Every structure is written in C-alpha cells, then in structure tokens.
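For this view, one protein chain was removed and the others were kept in their places.
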C-alpha cells in the first residue's frame, strides 16, 4: 500500500526517553530492572543506563518507596519518571500519589511544581493472570493535582511526556502492554480507507475518519490502549455493516478535555465509549456524565459504555477472553447505538 | 415534639461492634489505638478490648500490614474488622484491598469467602487538613469482589456490618466523621414534616419524604454521610421554595442497587446526586450513568451531580468551606433541576 | 552486603532416599518441560521456574503437615509439587486445561489448594501469613504458617510490617528466604542493603543461615527450628543461600556467562549425578519419562471450564 513502516510503540517510547534524558540533565529514571542489559521488563528503557548511568537507576522492589524518591527529586526541582513493572503494582504507590505528589502541588497554599511521571504497563491479553493484567486508570480519576495520560499509536510519546513533565503536575502514563509491539501511525494515514487528524489544543485528541471528518453515524471514544482495536472495529463496521464510525482517542484521560470532543459528538448524536477496565466507576462513566449534561437534547440515544466484565481477569487465554472487552463487544455496541433511538 | 432521643451514630456503631463480637467468637478487631482506655481515635471501639482482650488488637502503624493480617484471618475462616484511623490512610492498604482481599474471592477459580470489613472514618468539616479530610469512596468503585457501604443515620450498623460480613465479600465501610455525634433516626419519623421508610431488599435504601412517598418534584440521592445535610436541605426547599424533594440514602454504595431507586427516580424524572468527594470519577457519575441509560426518555433533565470542588481540602474552616460541598450547593442544584427542562 | 556468596565449591552431596530424589527430579523435569513448551510456543503468559532451588521445598516437606499453611510466591512450582505431588493439576493450571487446580483462572502464580496459597504481588502475602499464624496460635497451637520470600522481596515495606507484628504477637510464622543472589536481573548487593540476618535481629527474631544445597543436610538444620516454632510460638527466619540456575521467567537471563556458570556449579543436580550416578540415572530417567507422560496427557485434555458460581 506504499505506506512507510513506522516504528513500534515501544521504540517510540524508548526514543522519547532518550530524547528527554538528553535534553534535561535534571531528569531521572527509576524502576525495577531498568538498567542494561536487561533494560526493563518490557525493554522500554533499553540503552538508557549505558548513556546516563547516574540518572537511570534500577531500584529495589519498593513501588511506594520509589515513587516517594521520585517525589523528592521533583520537590528538589528535578524531574523524574518511574516505571512500575506492572500497573497492578501502582496500588502500592497509591499513598505517595494521592497524599504526597498530588497534594504537594497545592496543599501548601501555593503552587509547587512536581515534575513526576509514573509509567504503568497496563492491561491484559497476555495471559499474565489476575494480578498482572488490570487497567487501574479509573482508580486515579479525580485526584486533584494529578493528570492521567494513555499511550496511543497516534500520539508521539516524546511530545506527551514532555508536556506532562512541563505541566508541573504529577501524572500517570498508562501503556497498554499489547500496544508495545504495534506500530505507530504516521502521516495522517491509517489505511486505504481511514485518515486521521487531531482535535483540541496540543493535538490532544486523535480523530480517525472515513471520507469526511464531519460525517459519521456514530462516534467511538477510546483511550490509547484500545485505539488499534477501535480502528479495526470501525473498519469492519464500514465493510460489513455499512456504518460510518468515527474514532476519537484523547491522549489525556484526566482532566478530560470534553470541549475538544463535543463538536464531533454533537454532530453524530450517538456515542460509544470503550475501555478495557472492568465494570464500575469507569473512565467512560465520567466522560458519559459530561456528555449527557453538555449534549442533553442533542444526543439521540444515551452514551453507551463498553468495558470488561465485573470480574477478576483469568490467566488462561480462553477464559481471559470471556472477561476482557472484545472487538465483537465494541462492534455490537456501535451497531446498536448507530441504529437505536 | 414527643420523639424519643435516639442514640448517637458513634454509639450505634459501638453497640454494633459489641453485639457482633458477642455473637461471633471468630471476629477480630484490629487497628491503631483501639484498646481501652483510649478506645480508638473516634472512640468507636470503646469498651471492646476490656471484654475481648484477645480479639481486639491495637496494632502498630501499618495500614497495609493490618489489612493483610485481617485478610489472613479471613482466609483462615475467621472474620475481621479493621479500623483505619483516617480514611485518607486506606491508600496505604490499596494493594491489600485490590490485589489480595478482593481478588481472593474469585481468582482461585472458585468462590473463597473473605469476611473482612475495613472501617474508614471519612470526610472533612473538622479542620483536620488536606491529608485527614478526604472522601476516597470513588477510588474503590468497580473493584470486582469488593463492596462499599456508608454509615447513615437511617441504617442500623449492626445489621449493616452483619450483612457485610455474612456476604463473604470484603467491604469498606465509610463513616462520615461529622456524623458520629449526630443522632440516629428512629420509628420512621424524621421531624414534624418528614417521614421515612425503606426500599429494596434488606431495607437497603432509606426513603425520606413529605406527605406522600409517591409524590415529589425532585429526588436527591446521597450516601449516608450526607443524609443529615440532605434532609436539612429538603426541609428548607419545602419551607422556603415550596419544592417537594424526596431523599434516597442507599446503605450500599457498590455494587449499586439501581433497581431499588428506579421507581422513585422515574416518577420524579428529576434527579440530583450529592456527595462530599472532590470532582471527577465520583460515585455520582456511576449512578448517573445507570440512570441515564435506564431512564432515557423518562428523565426530564439530565442527572445533576453535586460534589466538592476539584481541590485539596484546606485546613482553615473559612477555606475548607470554599472547597467542600455546602448545603447551599445542594439547595441550588435541586432548585434548578426541579424547575429546569 | 548480605551473607557473601561463597565462591568455594560446595561440599559433596549425601545419599538421598529414593522418594526425596524422585521429588527433586520431578520438580526439575517439570520446570524443564515448561521452558521447553514455552520455547516451542505451546504455552503463553509467563512462568518462573525454580531450577536449582528444588531442594528447598523438598527438604521442608516432611517437616510440615497438612495443617500448616504454606504461602508461596511467583516461583512456586517446587513448593506446590513438594506439597501435593500433583504435576497434572499444576500443569493443567499453567496450560488452562481440565483438571487445573484453579480452573486455569490463577495460572502459574495464583494457586489456592487447601492450606497452600500463592499470589503474584511480591511481599503481599507476608502480612496475610501473619494473620493466618495469629489464628493458628489460638485455634490450632503447634501449627505454623510458612511464607517463602525472595531476597529481592525485602525491598517491599509489607514484609517489615508483617515481621514486626509477628514478633510483637509471637506468631508461629516461618519466613523462608530463598536468597538466590538476584531479583529478576538485579543482584542482591544492589537491591538489599545490610543483611537478611540483620533484619531478623532488628525485630528480635531468630535467624538461621543455611548454605548447604544438600536436601538431607538442609532438612537436618531446619528440623529443630520448625520444632521450636511449634513449641514456643515465635516467628523464625530461615535464609537459604541458593542458586537460580535458569532465567528469571523465560529467556530473560541477562547474567554474564561466568555468573550463570557459578550458579550452575552449585546446582545440586549435576553434583548429585556425579556422586551417585547409578541411583541418579535410574530415577532421573524415570522422572523425565513421567513428566513427559504428564505433558502428553494434560496437553490432550480439553480447555478448563470456569462458570456459574465459581466466577465469584
């Protein structure tokens, strides 16, 4: 099809870290087994410790402690990026994130910049089992001072990480583990049918569309980890069901930039939000609330949420599938919403 | 007015613990400074260690560890209730709650009963400052296997705790710190105007109404910590604005028993959900999502959420007021929703 | 630094009973079979083999009874097989086939059977084990809870919280530290300051250092210690200097060849083969074949099922 083969997401992340380390002599990377030759459990930090041995630290198994250390570096005016080996373990750093890093930005009566990012390899579909497959984004929504981003194949990670650090607010970056080996999209082209561009400030939201960005039967909003799956579903919907589905992928999950999404959502009047989280208190529920109040009277049907079941995530692939959100779930939801009233 | 003076909420809780300890020789209480003469930071555990010195344990400062120990007791077939001194510190037990206690109920391929309750003194309005005033309920919504309850002046804590333990699912019980010194309601009577009864199985949801339980201009749904404030607002709305507002107080916040609420909500078609949590990812957003999809076409206006600002909670009373949800906020929201279209 | 890793060649092995040797070899061939299947793409997910460390649970086996609770960790196949001698149930679990001990839901790292439990978050089960020990102390005196902890897991605060409570409340809790000198890719010396023995002393807890990799010797050293825990109800730490012969999980061994070579030099397997060639080769062959049969049999089973009430 004549498309250049773009780099893989894991390479994009790795290059982003190289560039950030080169640019900012105050940036530190901390995490378990980060240094070469191991280079991190998912190899995201490959080659970094060789270049900056003083600023790339393999730590003990101490998720709470290393986020605390990173908070100290941030407090001292430095920048820090922490890798949590599996995002399930960020639970061990919940206190440091909620009660120290986020609070410090405001609880001393004046703004205190905290340049701190916690990277969280996230999600299932790799057969790692119940404590290594979760999507904990939702548990961090609505912590004052904290921002949440998710890696997507449409958003360059150098720009995302640079913006997160520059914001002076601590942030979590969720990285779908399956995405690592996928390729980044480039040049506004998804495939022979779909194109993409960006909405909102800082090109925060990727918009993927067929033919006309202002025309569609339904809008599907997903975080980055589901972007590839959403595009796949949109393609199927077009080819099999003749449904034109636009996909929106916001890079920042929280705070939500609803304004950037509203024009698309209003035009379609039909919205599906899909994510991998298990049921309840999802990111989608928060987005839906904003959409329901802002677009009341314009929406043709209520916002439909798609997510994994209310269940632990089993290890065996055939069981994992029965819990985790599947392409067919998203497909069905869009089809119903596109035709419902 | 001839009403008997009911016991205070803290006494009701204390008596509940006495009764449960007397009934169940396998029940343990664990927490910091629980034993007499101190009897816990909020005196909820007064008199218990004297009667059951072996089963009421003052622990070291180890929030994660003691929830783990309680998980071990539960695993061994015992029951355990943990007191976290301030619910802000439950962040330190996030891993034990998310990845051990809740997971254990299902991740071994068969149901494993875990009779474990974590009590969390919650909320602000006492001038304790940013790390001692939070409402962390929302961070625990949607954890498979976990239930969330909140103490209310309408729900007897003996029944609530007994049900939580008997369910075999670990649970968090949130206890608004200001509520402790309020009185329980009794005999279906709130005051000379308002009556109450219960909806749903296990009398899970308290319904507070004027004149006719089937008639109102708006329904206000609140967790227990806001029940007193909601009733106060409903009274004012009636007397000052001639608006009839019914109040619903579910004892169990998660999983949500939406079915019990729907008839009331459908009749009114106008719904406000108020809670003390700061903005974003709130319990209310989850409830609203359920209501929007279940009552689409019946609702006259979108569900309105009322909560505290997106901010740290300051210490000084005059500043704390500018962040925490106020009666006037709820009042205004109900007025707008009752008259909006 | 923690107890220095001895460079000296280990002392020679003593002759094992056939039963012990069989169990050691069962675990060895089970682990090798898993790596083999992963290599051939027949398994997905992850696994952590205990190659080189098999003798730890084998030495402990007769010192524990069914009433004791065992808390295993990510590297738990040996712990499980020493307790239940059930390679079918475990392999079915790892493969997600019928007969899986947890229906394929838990997988390699999350297993519960009777009083045996493993889970995948490091350090998390130390306080849980303390809670179980608290119950045992009162309800079933003489019984104990045993929790396996790696050297790297001493990075986690949860372990210290547990140790403190266990010591304060005099709980019958045994922490078995399998100090294999490494955590995933990180040598003990750069992730653990001071020593493991020092940690025991800090909390007033007894500590025994075991350097032998000979099942008989290890067992003889552990026996009086476990006896004491049962008699006196007090926590105990046991630190075994051991050697991870294989990768952390699969194909991720980034150690230098000398380092791997040194671990191999301590491997009980080759040394036992050299010391007792006849007994060894007969049993080795038998267990290899047995495991091959298990693999064949379990691979032929249909997928595990998990439905209805079992979903919790």
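The letters A, B and C name the chains in turn, as written, and every chain counts its residues from 1.
In this section, a residue touches a chain if its C-beta (ideal position, glycine included) is under 8 Å from a C-beta of that chain, and two chains touch if they have at least 3 such contacts.
Not measured: the values here are computed from a predicted model.
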Chains in view that touch the one left out, judged over the entire complex: A, B, C
Residue of A:12, A:49 or A:96 in touch with the missing chain, whole complex considered: A:96
Residue among A:105, A:152 or A:205 touching the omitted chain: A:105
Of C:204, C:251 or C:270, the one touching the omitted chain in the full complex: C:204
Residue of C:13, C:87 or C:155 in touch with the missing chain, whole complex considered: C:155
Among C:136, C:167, C:226 or C:291, the residue in touch with the chain that has been omitted: C:167
Chain A residues that touch the omitted chain in the full complex: 28, 54, 57, 59-60, 62, 64-78, 80, 95-96, 99-100, 103-112, 144-145
Absent-chain interface as seen on chain B, which is shown: 32-33, 35, 37-38, 41, 58-62, 64-65, 88-89, 92, 126-132, 311-312, 314-319, 322
On chain C, residues whose C-beta touches the chain left out of the figure: 154-161, 163-165, 167-168, 190-195, 198-199, 201-205
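Note that only the chains that are shown with their structure count from here on.
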Topology of the chain contact graph, where touching chains are joined (line, ring, star, complete, other): complete
Separation of mean Cα positions, chain B and chain A [Å, integer]: 31
Whole-Å separation of chain centres (CA-atom averages), chain A against chain C: 37
Distance from chain C to chain B - Cα centre to Cα centre, in angstrom: 43
Contacts with 2+ other chains: residues of chain A: 88-89, 92, 129-131, 311-312, 314
For chain C, residues that touch 2 or more chains besides their own: 100, 103-106, 110, 119, 121, 157, 306, 311-312
